[in-house]
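Got a structure for you, written out below as structure tokens; questions coming shortly.
For this view, one protein chain was removed and the others were kept in their places.
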Amino acid sequence: MTTPLAHPSVNWLAISPELALAAAGVAIVMVRSVLRRRINTTPLCAVLGIAGIVAAGAVEYRLWHDLRHHQAITTVAGMVRVDLFGVYLGVVVLSATILALLLSVAYLQREQLDAPEYLALILLSAAGMLIMTTANDLIVVFLALEVLSIPLYVLAAFDRRRLSSQEAGLKYFILGAFSSAIFLYGVALTYGATGTTSLTGIADFLSKNTLLDQGTLLAGIAMLLVGLGFKVAAVPFHMWTPDVYQGAPTPITSFMSAATKAAAFAALLRVFGVAFPLYRTDWRPAVWALAVLSLVVGSVAAVVQTDIKRILAYSSIAHAGYILIGFQTQTSRGREAALLYLFVYAFMTIGAFAVITVAGQRGDDHHSLDDYRGLALDRPVVGGLLIFFVLAQAGMPFTGGFIAKLEIFSAAAQANQYGLLVIGVLAAVVAAFFYLRIALTMLTPGPDSPPAANLLRRVDVWSGIVLLACAALVLVVGVVPGAFVHWAKDATFLL
Amino acid sequence: MTVVLFFLFAGLTLAGALGVVLARNPVHSALFLVLTLVSVAVLFLLQDAQLVAAVQIIVYAGAIVVLFLFVIMLLGVDRPDTFEEPLRFQRPVALSIGAIVLAEVLFLAGHRWATGARTARGIGVTGGAFGSNIQRVAHVLFTTFLWPFEITAMLLVIAVVGSVVLARRSGERPEPIDESTP
Amino acid sequence: MTARDLLSLAGLIPLLPLVGAAVLLLWGRRLGSPRAGWLATGIVFASFLWSVVMFAALLSLPPAARSHVSLVWTWLPADQLRVHIGFLADPLSITWCLLVTGVGSLIHLYAIGYMRHDPNFGRFFAYFNLFAASMLLLVLADNYLLTFLGWEGVGLCSYLLISFWFERRTAALGGKKAFIYNRIGDFGFMLAMFLLVVKFGNLDYTATNHAAAHASSGTVTAIALLLFLACVGKSAQVPLFPWLTDAMEGPTPVSALIHAATMVTAGIFLICRAHPFFDASPDTMTVVAWVGAVTALGAGTIAVLQPDIKRVLAYSTISQLGFMFLALGTGAYTAAIFLVIAHAFYKGCLFLGAGSVIHGNAENQDMRTMGALRKFLPITAAAMVAAWLAIAGVPPFAGFWAKDDVLSGDFFSHHYATWAIGVAAAVMTGVYMTRLIFLTFFGNERFRDAPTPAVSGGSDDDPPDVEAELGYDPDYLPTVVYGEPPRPPRLEGHDPHESPWTMALPIALLGALSVVGGLLNLPLRGVTWLESWLDPVFHSVHQPAPSTFVKGGEVTGIAFAAGLIGIVAAYALYRHGLRNPADDPMRDRLGPAADVVGHGYYYDDGISAAVDGPVRAGADFLDEDVDQGVIDGTVNGTARLIRRVATEFGRAQDGFVRRYAVGIALGAAAILLYLIAFAGH
Amino acid sequence: MPGGFPILTAIIATPLIGAVVVALLPSRRPEILRAAGYGFSAATLALTCWLLANFSTTNVFFQFVESHSWLPGIGSRYIVGVDGISLFMVVTTALLTPIGLLASERYPAERPKAFIVFFLLLEFSLLGVFLSLDLIMFFLFWELVLVPMYFLIQGWGHGNRNYAALKFFLYTSAGSALLFASILILAFIHQAHTGVLTFDYRVLSAWSWHGLSLTTETLLFLGFMAAFAIKVPLIPFHTWLPDAHTEAPTAGSVILAGVIIKMGAYGFLRFSFELFPHASVNLAPLLLTLGVIGILYGAIVAAMQKNLKRVIAYSSIAHMGFVLVGIFSLTVLGLDGALFIMLSHPLTTGALFLVVGMLYERRHTYEISEYGGIWRSAPVLTALFLGAMFAGIGLPGFSGFIGEFLSLLGTFVSRRPWAIAGAVGVILASVYMLWSFQRAFMGKPSAVVHGLKDVSVREVVVVAPLLALSLFLGLYPGSALQRIEPTVKRSIVNLELKTDFREKRPAGYTATKLPRGVTSNESIQLGLGR
Partner (left out) sequence: MIGSFHITPSYYLVLGAALFSIGAVGLLVRRNVIVMFMSIELMLNAVNLTFVAFAKALNDAAGQVLVFFTLVVAAAEVAVGLGIIVAIFRRRRAATADDLRVLEG
């Protein structure tokens, strides 16, 4: 006596961005294994990857337009929920992915790394991130977390010539596995407390039932917060960040900092916003503390760092703090701010890492400030762009960085979170120090210019596109922010 | 009967776990891990989770632990570790955090663990006309959890590609220049 | 053209020298010596002529109508305050205009000769003209603010001219000192103006002088006292007098024009201009009188022991200014103005003469190494003797009449204490002036003694042509202060020589004026010209009546006798000159008091010590300990603190992955703990 | 003039366009770059002259207002307008920029392109600060000022430039941070009460005086004050200034002293008064005290400096003390004086910095002890310094005197003890300036100083206009005051309307009134509804 399996209905359009990326990734692996080593497969693989991303992007574009007039699409047995929020962050992820991919092409050749697997892993990781942005179930969130993380472990350790790369991979792996175990425990406890892992199901259950005993649920919420806090690099779960960002190949660092952050925040915002809004009085103070700690530690610790990638790693921790402010307010303006911030941050940080990729010497291991001495004098455009990107991250007016911070602080002010607001603005001042320090170093002539031969290398077309795109977007958002803010606002609407 | 079995295997589980943590030789740790895994599988059986118990034995004990042992042997690290702790306060801190987290979870959850609605999605572990444990699990897995199931496929692809990339002898490129060690 | 139309052009009086100054500033170097000098002199003389025209125009009006205000433009229109660039032509201002331009053109003329070798000849005359313009603006202004403009302008010129030989360290310091002391007075001036605006909403002399009568006594006293502070600064009264002696570092024509004849009398002018406030405040008048009296006696005593001819004259000027304030303090405005005029004549003459003597003695200013110069500088000697008698109060010279007006007025207004001090000061006047004349022109020749080369200064690494280039030796510090050994003569075998006619003529003319100046205001009914001329200004005031030939002869006699005693005493001491330049008989007579008096009661030394000591230490403390230490230290300390915390963060990030895991676990434990403690409530 | 030529946008945009154009020009031909720099800055100056000529002296509200949507989600708009408070700051900025560029023609010589670009960007941001009427826009420009200034100090400064540039940036942005927070809090409190989210300064100031509790108002005032006090700078928030001044290149110092530190005073006048009238009135004694401390402390510390630029830097602190005192005298006279100093101080201090910069070009040091006897070797240069010095220490006839006189007079009218203490600063000013002058310019020239070249025609052209303007304003201040005063009166009247404050007036003066035809309501709304 069996009941026939009732196949869940599938809205293929809704899940095709993920599928496109996964397909592209698999295709690259296939190309690699079929063609072996007969021709240089890198351009082909890159084109395949770009095609996948573009296809995914086209679908997201279509979805965005569809969803502006319709309800969110819930499909595959309620496990996927495609709404403007998901599409928005999906676009951020896809943007970060394509930029990182473009950035990688020349890098891979310079560093003589195996391109196909590398590209495939990026695409698969990005697919995981897209899954994350539309996940409507804790177990999907968990699996997406793994899908996006495991390729990153590999990619971080990808450069076998550098011990630092492998060390980064291992550290990331150990801590990632540790935190995802904690996350999973949180899933289990939540499941026990509510009887379901579906986000909407949890919300539904909690709104209809009053728990006599909230202990299990609270413990579950705490564990979930820890797991996602790790991914967004919030203090005190941040300690992997500097080491991994420094050790990983630079394009991967840029990908991690932009895309992973977006995906992790997608999960954080969605899980806590959809499943546990009723418990916000309980978890908001914890998020408050995470935000404050991230701001303080991220901004302060970077002050004495000498490795530029490490500085940016700490700064990404601080940025996570700002986004957490938006999250913490639990208002629509706060979400809007967090979304805009993620969007702008992606371009600011990829832009900065792009310059580091381009200006770095072969071996990708010379990123101390001393190696960048005089860069802006020797190569005004490249150095100037890095200065621009770091100043944008510092919140310079008329850059996207300022608008993003403005939105975040507005949200804090509107939500009467004056403490966060003041700590936030003061942390920005401290952070300005190390951003300026980078600028200052690049404007100070070195004793001599040893890397001159290397420095005078031309920027390849792919990286050039990345640099230009990032700079243009950061500037455009800063000068005419209206549309971007509007889109972010739309994306919060259906949450 | 279940009481006895529970306490027996619960004890074995914990003993195995402690063994994993405390054994100096990684090989011993792996063997203790097997003990724990098997004990957990028995506990699964005690809770009407036959399929999961079987898979636990097959996948974990059969595949994962073997993989561990394989790597241990491959790398030749089957020597006993020193138990010196170079990090100050690491052990007391770790122990106390472990104890505190345990206490906190127990305090929070200790009164009433499962507060969720029973048979939330219609198919229970027992009861109802859903057939055997395998059928029940399969039913849930291929309907409700179809999307996660597909994702696991992707995960496995990733694991394969990743392991290949990592484990590949760098034959096509010059041997890596070893860096100075700290 | 009516008289009033003419008076509307009173602005020309300051404008002419202002234009001259501008021309000389821009093209003075090109004009060079002596053309620049002639231009400047001519302009000031033209200004004098125009002043005479103004004088005549005023005379043509009935006495009660002898006041004309001409507004040029609204200078400061703020809120409901309106301050104009406007000129008030009345007997008081025109008197000063005549004095400034008249004596001024003589001194300009003198300077053509005195400065003829100076490479910065043009600049000198630019300053000189600018000074004249400022001084004329000061006196012609129709409101306080414009007077203040002139007031500061003369201060500026004084600064520039004292420091004219700025390579000379003492000159640089002297100019600065003068300006700063003056600024202390200006502080009072500004506060007085503030108070005037607050109480009367106005800064015009006419309006405020009318309003003064109706104001509360507190207001009037405050305004008067603050104005008096300004006057004390400008006119070098106790306690703000030390700058005037250091002002002697400037070229001698400067000392004559600015620091004797004109600028220093601005204080007297201001009190006369604002007299209703002083009239209405007897307390202030008492203060003025006492300050004047104390200054007169104090400076007079100091002058007695000075070896430097210019410094004697400087202290003398302070002392004479004290007499003037004494007069003002008794309400004897006319007497004060009379003394101003007489003083301008004889002190101008004395300074110019002293300049001539110095010039003729190769820049030696030490009287102890002069003597018997009358043979070599006959014109100078004659004029100075006349001026000596005038200042000492010997009838019928100008000083006699003027000083008699002051002292007898004082006596008859029952201020016996200040009168007594004034008489004592008159004795001192006789002493130091006689000493000066006899040490310089009579007695033994001491300028040939000790034919050793100059010892002061003169470092060897200097380029040899410095003196030729600058027109003076910057290392030679001519001023001799009490206590220094006598300066060796610098003639190096030459004889002293008389000055050229451009210098001699003004000396002679001023000498002559010192003789006849008393005619301005003889104590005879009908010939008190000055008094009747000034009457429209002071008609509301009951001025104390000085003695006349009819009345109060005994008071006059006492004053005269006092002067005579001084003269005789000094004559007794110095008629043979000095036996040894290092031995001053006066010093021996005074015994231990000599050092105190000679050092100016250690007043200036005390201030210098305080400024160099505690004041500078205090400022240093503020700069180094407070500003750099505490305040900036806090700023940098904050940065350091952040750095230290950052380093600690970095240390925690020590690379051990297990440590990082502890961080995660700790975070989890903390969140759980928080939920246990606070959640669900 | 609605619908007319957008003059203010043109003024703001011209230097920006100039910066972009210069950035795009090839850097091989510096003379073309310089010509472009002169051209664009001169064009800006010409536009501001047109503005000056067409500025109505009867309109007490904002003129030439433009308003465009910018960031609708947040309610921030691009609103620009000019009134008597900002007019002369705009003119000064536009005047000092070409002069600064001209002064930098020879030195610093390296990287002229970047220098000109940053300088024009600086002008752009400063003009934006003074013309913005939207708080977010204002803050944007306020922060943006730091960036080009930072690069100017860092890139073309002297010895310790990195430290100075960083300190300048961080210290001032620490203050700005609190300003930013306060702006947001203010706007969102407004939104919470009225439902309207706007950063329009006019709307907020028409509401805040009755919409905020006294505590909130005071706290927000302090938040705004943090930024303004550091910028002014008030003691004890001043230590960035001597360092920044000393290390900045000449043109940078000119702008820094001439315009940037005025931003703080401008902020007090523009924002603190209208937005937080009660707090402004209540805290006036505190700010007066700080102002007086600034006057005295700045002067005393200036006297002890061994570096010419530091002397001038501390003197700027003292001068800004006069501005503060004038502002918080809360009288028409005092405000007139404060605004007049804000107009005059750039001229005199600018001239001083320019002359000192010329000395640096010749001798590469600012240490007073390295000089001595300059007068003899460079008489014209000395004359320029002398002129600037006396103009600066408030010699009547120059503009500095008018400002100090009015500001102290206003203070004397309302709070006598402060005015008396402040007037002591007049004495001290002469002490430190004359002492420095004596040490650096008088005395015998050393062999090195002896060879000092006197100024070139270009250098005279750089300084002379400033001194001439200072003289002109000193003798005919009415030309500026008639444009300043209507706005000042509006500010005072608004304070009286919004609080129970009553302006203290000199005897016989009638109460300050709005011009005929302007109602109290309109005044409180800053003419928004007109």
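Per-chain numbering from 1; labels A, B, C and D assigned in written order.
As a convention for this text, a residue touches a chain if its C-beta (ideal position, glycine included) is under 8 Å from a C-beta of that chain, and two chains touch if they have at least 3 such contacts.
The shown structure was predicted, so the numbers you read here are calculated from the model rather than taken from an experiment.
**Q** Shown chains touched by the missing chain?
**A** The omitted chain makes contact with A, B, C across the full complex.
**Q** Could you tell me which of A:Leu19, A:Leu108, A:Ala168 or A:Ala259 touches the chain that is not displayed?
**A** Counting the whole complex, the residue in contact with the absent chain is A:Ala168.
**Q** One chain isn't shown here. Among A:Leu143, A:Ala337 or A:Val390, which residue touches it?
**A** A:Leu143
**Q** Contact with the hidden chain only, please: which chain A residues?
**A** On the side of chain A, residues 139, 142-143, 146, 150, 153-154, 157, 160, 163-164, 166-171, 173-174, 177-178, 180-182, 184-185, 187-189, 191-192, 195-197, 242-244, 246-247, 305, 307, 310 touch the unshown chain.
**Q** Tell me, which residues in chain C touch the chain that this view leaves out?
**A** Counting only chain C, the missing chain is touched by 650, 653-658, 661-662, 665.
**Q** Since one chain has been left out of the picture, which residues of chain B touch it in the full complex?
**A** The missing chain touches chain B at positions 2-3, 6, 10, 13-14, 17-18, 20-21, 26, 29-30, 33, 36-37, 40, 43-44, 46-49, 51-52, 55-56, 59-60, 63-64, 67-68, 71-72, 74-75, 77, 81, 85-87, 90-91, 93-95, 97-99, 101-102, 105-106, 109-110, 113-114, 116-121, 123-127, 130, 133, 136-137, 139-141, 144-145, 148, 152, 155-156, 158-160, 162-163, 165-167, 176, 178-179, 181-182.
Everything below uses one rule, namely that only the chains that are shown with their structure count from here on.
**Q** Which integer distance in Å separates the CA centroid of chain B from that of chain C?
**A** Roughly 100 Å separates the two chain centres.
**Q** Identify all positions of chain D at which a residue touches two or more other chains, and write them in rising order.
**A** 170
**Q** What are the residue numbers in chain B that touch two or more other chains?
**A** Residues 104-105, 107-108 of chain B each touch two or more of the other chains.
**Q** Contact residues on chain D for chain C in the complex?
**A** 167, 170-171, 235-236, 238-240, 297, 300-301, 303-305, 331-333, 336-337, 373, 375-376, 390, 395-397, 401-402, 405-406, 408-409, 412-413, 419-420, 423-424, 426-427, 430-431, 434-435, 438, 441-445, 475-478, 481-482, 485, 506-510, 512
**Q** In their shared complex, at which residues does chain A touch chain B?
**A** So the residues of chain A in touch with chain B come to 1-3, 5-8, 15, 22, 25-26, 29, 37, 76-80, 112, 114, 117-118, 120-121, 124, 127-128, 131, 137, 139-140, 143-144, 146-147, 150-151, 153-154, 157-158, 160-164, 189, 191-196, 201, 205, 209, 211-219.
**Q** Touching residues of chain C toward chain A in the complex: what are they?
**A** Those in contact with chain A are residues 642-643, 645-647, 649-650, 652-653, 655, 657, 659-661, 663-664, 666-668, 670-672, 674-675, 678-680.
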